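Heads up, one of the protein chains got dropped from this complex, but the rest are sitting where they should.
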């Protein structure tokens, strides 16, 4: 199940929803809001979603993971709205009989969510500028160039 | 920090010990006690440790991960004593600036813990037999042959 | 002439000054519609960067559309 949350993501209920007596390995990934990006201080950010399509596409990503890997459970939740550094942006959890499949599926799911689920990150920096993050504008692994608007 | 616990592992305090404002990715792995192993029903198991060496070797594994990967935090805890299916046997958590390093380090750590930290699993089956698990006795990925003692 | 509901997101919405609008058009594919709207809203993203949805489902740039459709134009995703 893929869900969107306007409130702080509660990790423990998500994790507990996956507990199974026949599972041996559980892998989770959490995306945390960092206080820096490309050398700039991040003060806060906003996630905007195309909610209806995000929910169907998120579910499709989890379905694809279940087809591709040997899993006993999958769950993901993405936060929407305004967040500050230290907050949880996205949670992915996977359980399986063995750890291989859990690790690989978890990695697959977060990569697919980032690339295909219609959610956008608007970063607000400590220098009062802000930017819609565009991962496709990378010049290399860790440098983005996108439209920067200085707040007036 | 690598720790051993005689009580149920509490996930949330471990996770919270890794929270950092400059970290963007967190990956955790949990080993859960399964109710089956190689086709046999597992009723309970006991983990025995060479505690003193397990603590120094566990710490060495985490140190090696920090040398090999670009990490902001690592933490692992292994349960000792008697466990039943569904309980948490081991927890590993890693945070980093980016998710690549978090995933890879988490995988490295659990693999190294399993292979090098002196802890042994004694499985007790629903058919009343029991066995000290020997991963090196694998004939293939998922079949072990080891000394089986039938309880009298 | 078809009348559609357009949905814009992130920088496309910021540059257009609205997240949703009615649009009347004679073009027949989403990519032609994008070209029309790019000029109208002075969008900076090029066609190869955007993705389209028709009635809440992803679709190709050369997809056609009908009067009354809800059409979305999306910049590169950046969730996670």
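In order of appearance the chains are A, B and C, and numbering begins at 1 in each one.
Basically, a residue touches a chain if its C-beta (ideal position, glycine included) is under 8 Å from a C-beta of that chain, and two chains touch if they have at least 3 such contacts.
Remember, predicted model here, so these are calculated numbers, not experimental data.
Visitor: Just to confirm, in the complete assembly, which displayed chains does the hidden chain contact?
Guide: So, taking every chain into account, the missing one touches B.
Visitor: Which one, B:38, B:53 or B:84, makes contact with the chain that was left out?
Guide: Of the candidates B:38, B:53 or B:84, B:53 is in touch with the missing chain.
Visitor: Specify the residue from the set B:42, B:74 or B:113 that touches the hidden chain.
Guide: In the complete complex, the chain left out is touched by residue B:113.
Visitor: In the full complex, which residues of chain B touch the absent chain?
Guide: 31, 47-50, 52-54, 56-57, 78, 89-90, 110, 113-122, 132-137, 146-147, 149
As a working rule, only the chains that are shown with their structure count from here on.
Visitor: Please compute the C-alpha centroid of chain A, do the same for chain C, then give the distance between them in whole Å.
Guide: Comparing mean C-alpha positions, chain C is 25 Å from chain A.
Visitor: On a C-alpha centroid basis, what's the spacing between chain B and chain C, in Å?
Guide: Their C-alpha centroids are separated by 50 Å.
Visitor: What parts of chain B, by residue number, touch at least two of the other chains?
Guide: Touching at least two other chains: none.
Visitor: Among the residues of chain C, pick out those that touch two or more other chains and give their numbers.
Guide: Correct list: empty.
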